[in-house]
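Heads up: the structure comes next, in structure tokens.
With one protein chain held back, the other chains of the complex are shown just where they sit.
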Amino acid sequence: MATRTLIIQLLYLLSAVVFILGLKRLSSPATARGGNALASLGMLLAVCGALLEPEILTFQWLIVGAVVGGLAGSLMARMVKMTAMPQMVGVFNGFGGAASGLVAAAEYFTYLRNVAETSVPALDGSISIMAGTLIGAVTFSGSMIAFGKLQGLVTEKAVTYALQKTLNALLFTGILAIIVYLVVRTPDLLSSTGGVAQIQVLYLALAAAALLLGILLVIPIGGADMPVVISLLNSYSGLAAAAAGFVLSNNVLIISGALVGASGLILTNIMCKAMNRSLANVVFGAFGQTTGGPVAGAKRTMADVNDVQADDVAMLLAYAKQVVVVPGYGLAVAQAQHKLRELADQLGKRGVTVKYAIHPVAGRMPGHMNVLLAEANVPYPQLYEIDDVNPDMPNVDACLVVGANDVVNPAARDDPNSDIAGMPIVEVDRAKHCVVMKRSLNPGFAGIDNELFYLRNTMMLFGDAADSITKLIEEVKQL
Amino acid sequence: MATRTLIIQLLYLLSAVVFILGLKRLSSPATARGGNALASLGMLLAVCGALLEPEILTFQWLIVGAVVGGLAGSLMARMVKMTAMPQMVGVFNGFGGAASGLVAAAEYFTYLRNVAETSVPALDGSISIMAGTLIGAVTFSGSMIAFGKLQGLVTEKAVTYALQKTLNALLFTGILAIIVYLVVRTPDLLSSTGGVAQIQVLYLALAAAALLLGILLVIPIGGADMPVVISLLNSYSGLAAAAAGFVLSNNVLIISGALVGASGLILTNIMCKAMNRSLANVVFGAFGQTTGGPVAGAKRTMADVNDVQADDVAMLLAYAKQVVVVPGYGLAVAQAQHKLRELADQLGKRGVTVKYAIHPVAGRMPGHMNVLLAEANVPYPQLYEIDDVNPDMPNVDACLVVGANDVVNPAARDDPNSDIAGMPIVEVDRAKHCVVMKRSLNPGFAGIDNELFYLRNTMMLFGDAADSITKLIEEVKQL
Amino acid sequence: MTGTILVSVYVFVLAMFVGFEVITKVPPTLHTPLMSGSNAISGISIVGALVIAGAGHGTLFVAIGVLAVAMATINVVGGFLVTDRMLQMFRREADSTE
Partner (left out) sequence: MTGTILVSVYVFVLAMFVGFEVITKVPPTLHTPLMSGSNAISGISIVGALVIAGAGHGTLFVAIGVLAVAMATINVVGGFLVTDRMLQMFRREADSTE
């Protein structure tokens, strides 16, 4: 084997190893950044390997593509706000899937083109191509819809219509039919006149159908479930890459694809667990198609809530022994993490023990709150998981709910008919006092009303979290 | 590809997967047994795959081999006493290595034989063969010596002589020389007359040299380090299997070989850490070549020890609040684990809290004591690691050292010049009282004297652990 | 062909195991970075894309190739940068506690 091929192969092997080592380092915050750097190094190695491939004759075009992509990518990465992280991942995701799909397509056309020289590919060869096309296309269109939903370009509601599942099922069967037909009949078709044309048409039909399927699969899923969908699509994009690897029988593609596939599946799983929903239920449940959702009792109004001002809250907090802060998506929207930390510091100075209770699905991505608070340099030891805080809630003097809603909704615990029934929550209602900061009584992502706001020991501090917290800091300083 | 080959390949793939799943289940005592069963299922699958291989023409011979081996293996497994576990593993190990080596050899001879038809193998092909031969042979002879040492057939002492390392180095270089020569020159030799004969001679020389190397490498290692050596050889036997896999380019061999290689390396590492020695020091340190070892101060005699009877000890234990039992190799020798548990139960009945302190290298294999006590149905929660018991030693009324010696030797902590300096110990000398049960003042495996026996708050209860404990039980019952 | 496919299956299965083992060790704190980081890795298809774009099999293929390269690059570059941006915070955090 030519030394060149050997070098290429070794570069690929090395890059695969580096990817794994990089992911291993992601398991501790201290080493995580290095791990990410390592992973990108792995990517660099793989690219070098690819550039050495003898098939490459002209570089100008791929340079064009790389430059364009590089610029676009870095711009997007710099621009994106932390709150928009899920969409961003969604977009990148879709592009990755598309790329894999295109690779498969190109391979197929190359094969059809120089079918004269090449021998008919073995069954499984073309199977991998079809698989790559299918997964790639679904990942792309699905991710784009997910992006649209999170960005508000497409309705966040779960769009449902009659026979929806039936339609999807039919579409899917159609796709399978085309694949089988193509895989089995290709050899004969090639030898028949106009066969190639027919094949191309069929293949394009396949691609189109796959794109449509992606759209139809994601459209009926409610906005609240998007993060799950995105992480599922993430694992798909990995599988798409792996499929491309099968097509090119290129191990580095297979390995990294599998790694991504695995990580996506695990994360999806974790999210579903945290929401106490099955993946099937997330994907087919058309959860959150109703905006309001069943409200316990008659519709409540502002009149029923105990609406307080910053000074009252400041008083309560300043003289509390133990305060538990429950951050939610609202904190991210208000970008109030730094202020929040400042408030906590103030309270700390006054001898108040401040704990942060981090709900696994608070925010819009797993670990979303951790990222936010880390950004504000909140020391680790102050972050607690639900199970660590819930038990001695009754001894907590005040819970400070900052832009969280669903994750503190007692309905999840009490109302078996609730959309989020069974989802573990931070039981702030069991604390001595509970202060909820949000701008209105509007529901959260799950789109259901929250009993908590109307409880006797709950105080509502309305307004943007950032403003409210600023006020609180002032007030506390006064005392 | 023939469906038959496909089936074989799938069987192999499946078996590899099953091996991994089996090992995963070994990570919890509850699932461990199932894991072992699963692993053996994996082996069965692999064997089925092998039996389907088209090369196999006659079954009678391999049946003979399998039956003989099966009987021998099951007999050995049933006979072996728990104390002899290390040597047993050593023997099995050696056989495994030998088998891999023989496979490589057979492949080489087959190749030489029908060299007429076959093309000259690529460089790396023969490299894998040589590697397989080398590792296999070293594993075999090394394991046998290790077995001999632990069984007392070969002196347990570290046999050292002038220029030892030089000799080994020379031998190793010689082996490498032969390998290189064979790999590079084979093609030409084959075309020259009598070349084949020459090759065979060289190859046999290689094998012989490798066997010798294995012996010379293990001979200079003291008995106390044998378990480490065995686990190292264990990982070698894995690598040997992997090498054979490279030769046959058979993935299941490669995978399972790699798994074993990894596990062996990890265990070796753990043991070395627990003894606070580097692997290099274990392999080349010729540790324990002296029987006595440096004795702190003048040689002490029976006169200096506080030699007590069972009744005194029974009294002490029965009225203690907290007792920490420190089992050691002696417990295994005396097979007193069941009696020990009975004693603990008796004390428990009297309201004494009994904890077992398990030193990582107590006994002769990692986890040796855990196995023993598990055999006696000692409940898990009663087993503690060193770091859990050492801190509040001063509050412990009585430490009961049952056949342990090195792992409770204060020299490891106090005497920087001691052979075992720096090895973590159970600090029984810091307890209010300490009872040591052994048959004499003889040193333990490390072969060094133990200050502990002469301390004021230490009582020596001489005699076989089983007998002493029986007495203790009687006495305690009396009270 | 089938031979290589079979081997590919081995590689895939093993890589899946590695993935599961490694990823399950990642704490919730790092799940978002993990998500975007692994997402960046899925841009590995750039390897295939580059070859196609460079092979110059004619306009159609170059077009497909360039498109693929561009998209994959966005995924890779964007993914790693975003992840780094997130982890930077953690990093600072880690230092400040060290």
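We just call them A, B and C in the order they show up, numbering each chain from 1.
Rule of thumb we're sticking to: a contact is a pair of C-beta atoms (placed from the backbone, for glycine too) under 8 Å apart; a residue touches a chain by one contact, two chains touch by 3 or more.
Nothing here was measured: the structure is a model prediction, and the numbers come from that model.
**Q** Missing chain touches which shown chains?
**A** A, B, C
**Q** Out of A:Q9, A:N276 or A:Q335, which residue would touch the omitted chain in the full complex?
**A** A:Q9
**Q** Tell me which of B:V229, B:M365, B:V389 or B:V426 is the one touching the absent chain.
**A** B:M365
**Q** May I ask which residue of A:L232, A:I255, A:A334 or A:V476 touches the chain that does not appear here?
**A** Residue touching the absent chain, from the options given: A:I255.
**Q** Which of these touches the unseen chain: B:S27, B:T166, B:T193 or B:T301?
**A** Reading the full complex, the residue touching the unseen chain is B:S27.
**Q** In the full complex, which of B:G238, B:G330, B:P424 or B:G444 touches the chain missing from this view?
**A** The single option touching the absent chain is B:G238.
**Q** What residues on chain B make contact with the chain left out of this view?
**A** Interface residues of chain B facing the absent chain: 12, 16, 19-20, 22-24, 26-30, 32-33, 35-37, 39-40, 42-43, 46-47, 49-51, 53, 55-59, 61-62, 64-66, 68-70, 72-74, 76-78, 80, 82, 85, 88-89, 92-93, 95-100, 102-103, 105-107, 109-110, 113, 121-122, 124-125, 128, 230-231, 234, 237-238, 240-242, 244-264, 266-267, 270, 358, 360, 365-368, 370-371, 374-375, 377-380, 383, 385.
**Q** Take the complete complex as the reference. Which residues in chain A touch the chain that isn't displayed?
**A** On the chain A side, contact with the omitted chain comes from 1, 6, 9, 13, 16-17, 20, 251, 255.
**Q** Please identify, in ascending order, the residues of chain C that touch the omitted chain?
**A** Residue positions of chain C that touch the missing chain: 7, 10-11, 14-15, 17-18, 21-22.
Keep in mind that, in the parts below, only the chains that are shown with their structure count from here on.
**Q** Which chains, taken as a pair, are joined by the highest number of C-beta contacts?
**A** That would be the chain pair A-C.
**Q** With chain centres defined as mean CA positions, report which chain is farthest from chain B.
**A** A
**Q** Measuring from CA centroids, which chain ends up nearest the centre of the complete protein set?
**A** C
**Q** Please tell me the distance, in whole Å, between the geometric centres of chain A and chain B computed from their C-alpha atoms.
**A** 47
**Q** Using mean CA coordinates as chain centres, what's the chain A-chain C distance in Å?
**A** 15
**Q** Which integer distance in Å separates the CA centroid of chain B from that of chain C?
**A** Computed value for the inter-centroid distance: 41 Å.
**Q** Identify all positions of chain A at which a residue touches two or more other chains, and write them in rising order.
**A** In chain A, no residue touches two or more other chains.
**Q** Got the chain C residues that touch at least 2 other chains?
**A** Answer for chain C, listing residues that touch two or more other chains: 2, 7, 13.
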